[in-house]
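Everything below concerns the one structure shown next.
Only a single protein chain was left out; the remaining protein chains are all shown in position.
Chain naming follows the written order as A and B, and within any one chain the residues start at number 1.
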Amino acid sequence: MFSEILKNVRKKSPLVHCITNYVTVNDCANILLACGGSPIMADDPSEVEEITSICGGLDINIGTLNKNTIPSMFLAGKKANELNHPVVLDPVGAGASSLRTNTARELMEKVRLTVIRGNISEIKTLALGSGTTKGVDADIADAVTEENLDEVINFAKNFAKETRAIIAITGTIDIVCDAERAYVIRNGHPMMSKITGSGCMLTAMITAYLVANSGKELEATAAAVSAMGLCGELAYKKLEETKAGNSTYRNYLIDEIYNLTGEKLKGGTKFEVR
Amino acid sequence: MFSEILKNVRKKSPLVHCITNYVTVNDCANILLACGGSPIMADDPSEVEEITSICGGLDINIGTLNKNTIPSMFLAGKKANELNHPVVLDPVGAGASSLRTNTARELMEKVRLTVIRGNISEIKTLALGSGTTKGVDADIADAVTEENLDEVINFAKNFAKETRAIIAITGTIDIVCDAERAYVIRNGHPMMSKITGSGCMLTAMITAYLVANSGKELEATAAAVSAMGLCGELAYKKLEETKAGNSTYRNYLIDEIYNLTGEKLKGGTKFEVR
Partner (left out) sequence: MFSEILKNVRKKSPLVHCITNYVTVNDCANILLACGGSPIMADDPSEVEEITSICGGLDINIGTLNKNTIPSMFLAGKKANELNHPVVLDPVGAGASSLRTNTARELMEKVRLTVIRGNISEIKTLALGSGTTKGVDADIADAVTEENLDEVINFAKNFAKETRAIIAITGTIDIVCDAERAYVIRNGHPMMSKITGSGCMLTAMITAYLVANSGKELEATAAAVSAMGLCGELAYKKLEETKAGNSTYRNYLIDEIYNLTGEKLKGGTKFEVR
């Protein structure tokens, strides 16, 4: 299944409109190209509706949001809704400032979101107003473990029901669910947290996967999450050989996405459905 | 000839003012350093004229343009004109939104441009109002082929005549021309389209080449285009050895520009003049 999903991305080469932060934007563009998609970044209110119209999907990432780009997120989001394009929200740093928390919440109210992807602290902030946060990283107190996994899955399914969006909580264990079904994904490597942008890149890639796999949103999201995690593992294997550091690891990670095939994904994916 | 042009860049270390998008800006800075130039990025209206004044040339790239940076493009452009500095326009995504198309057109009207460099869809949009576009990439319908090459050269020469700028259309076959003469350049590799920024980097590099080769604008532009294409080929050779992906390819490409010598360029350049 995942391998078909990946092949659709390579075949259809989906064009993704990203309104995203300037920290990891270059990596987001290169991961979109690596997975088979095509990126266009545009964030001025006077052009975002037109740009969204020529694309297949919209990635809204609130990192480094500002007074010029926030209105753009709403304009593009509404236009994407009109056109039935998938919209993915990455609430980077929700909980770290009221501007971020409130913007993310208002986006949830006013834009129909296909997927919300964040770390557990960000998602808890949006769902409960109670996530702790360590800047843009999840707080250790929030960690998803084998012990609290069932609880977190229930929480995520409820949040999916409430928002009518697919919820993707990524971390040591990844959860991708709608109101009914949860993919529990055990791909990935701790090294991914030693580079900036692994979350942002994943969100961009999820958008491309959704565009190319209309009607299979849950599976497409899970496939993208698993693919990124698997490539994180493969990249780490290379790192063990070369003894390089985190900057080179970033290149390896994008490279592995570039070289990922349906076969490799099929062989390396680790998930269960609950 | 091209080798002399390259040596002038390394010798004179031209300072280039870039008003450019935040997606590929880091790559633009590093390619300028790689080719022997020196970058300074500044885009606020209250400083761009001063910044342009201390530089030798101006690179205006309209990717991720916004209401704050658009006025800067005009202010810097006019100042550069006053000082007789070369100005290069990269109309990223012209055709993808009216903001981009109109800004590029207005720049063509109000700023004397030394070179306009884009893909065929962007250039057609500016010349004819009729280019199709696939976001920031050229549409396949517009591709320059051996079959329509003469036609495209004529089109480009006419556009050069009309704009009094050198036109650089890059893609599988590159065309660099003024109203009279066209360099048809067959360097480059398809892998260059698998990274973000190969066009933006080229535009920045063209600016440095122009600054260091005053009076030889057409040749300098052709040399930069050929150099970038050749380095794309050399970078691909390395990629075949290491089996890495697009992120590493980006590094190889900039590295090759860093290590390019006049000799290597002389031996590898593939062009004809029509």
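By definition in this document, contacts are C-beta pairs under 8 Å (C-beta built on N, C-alpha and C of every residue); 3 or more make two chains touch, one makes a residue touch a chain.
Note that this is a predicted model, so its numbers are computed, not measured.
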Fill in: Touching residue (missing chain; options A:81, A:196 or A:214)
A:196
Worksheet, complete the sentence: Of the candidates A:3, A:24 or A:170, the residue in contact with the absent chain is A:24
Worksheet entry | Hidden partner chain, residues of subunit B it touches | 15, 22, 25-26, 29-30, 33-34, 38-44, 46-47, 50-51, 54-55, 68, 250-259
Worksheet item: When the complex is taken as a whole, what residues of subunit A touch the one chain not shown?
Response: 21-24, 26-27, 63-68, 93, 96-100, 133-137, 194-197, 243-248, 250-251
